[in-house]
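One protein chain omitted, others in place.
What follows is chain A.
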Amino acid sequence: MPTYTIKINGKEQTVDVSEETPLLWVLRDQLDLVGTKFGCGIGQCGACTVHINGTAMRSCSTPISVIADKEITTIEGLSKNGLHPVQEAWKEVDVPQCGYCQAGQIMTASAFLAKNSSPSSEEIKNAMHGNICRCAAYNRIHKAVEVAATKLV
């Protein structure tokens, strides 16, 4: 099987997997970075969202072969000690119910706010629409994105 060297959370890692292996499973099974979650495997739910060169992407639908030379950030590398404004806002608002989708929600929100730090309510809804929260904590997610935006200013 081919060997891939990829840069994750600022650290170069080498993995030996077949070329179509989704980044999600490289993270979870090969590198023990289980914060990125498996939800649907077809890019529909957003639980597996990571940043690739700063853009929120679905790791379940991103084969390892296409990410060489790219910078990948996962929930584990978003900040030291969970102090990214989005993480702080998620805690302050107490967003999670079951918590399973929240890493993906946080990764989507942080990439979005990096490009738009004072979003309107409509913009927040559009940005977060791709991430399913089965517990339906959408009111809290919306609120936390607003709170995070105030922390970014």
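Basically, a residue touches a chain if its C-beta (ideal position, glycine included) is under 8 Å from a C-beta of that chain, and two chains touch if they have at least 3 such contacts; residues count from 1.
The definition used in the following text is that contacts and distances are computed from a predicted model.
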Protein name (UniProt record) of the chain left out of view, among "3-hydroxyacyl-CoA dehydrogenase", "ABC transporter permease", "Lipopolysaccharide export system ATP-binding protein LptB" or "Isoquinoline 1-oxidoreductase, beta subunit": "Isoquinoline 1-oxidoreductase, beta subunit"
Which residue of A:11, A:115 or A:134 touches the chain not shown here: A:134
Chain A, residues in touch with the chain not shown (by the definition above): 1, 17, 21-22, 25, 28-30, 32-42, 44-45, 47, 74-76, 78, 81-82, 87, 90-91, 94, 96-103, 106, 125-126, 128-142
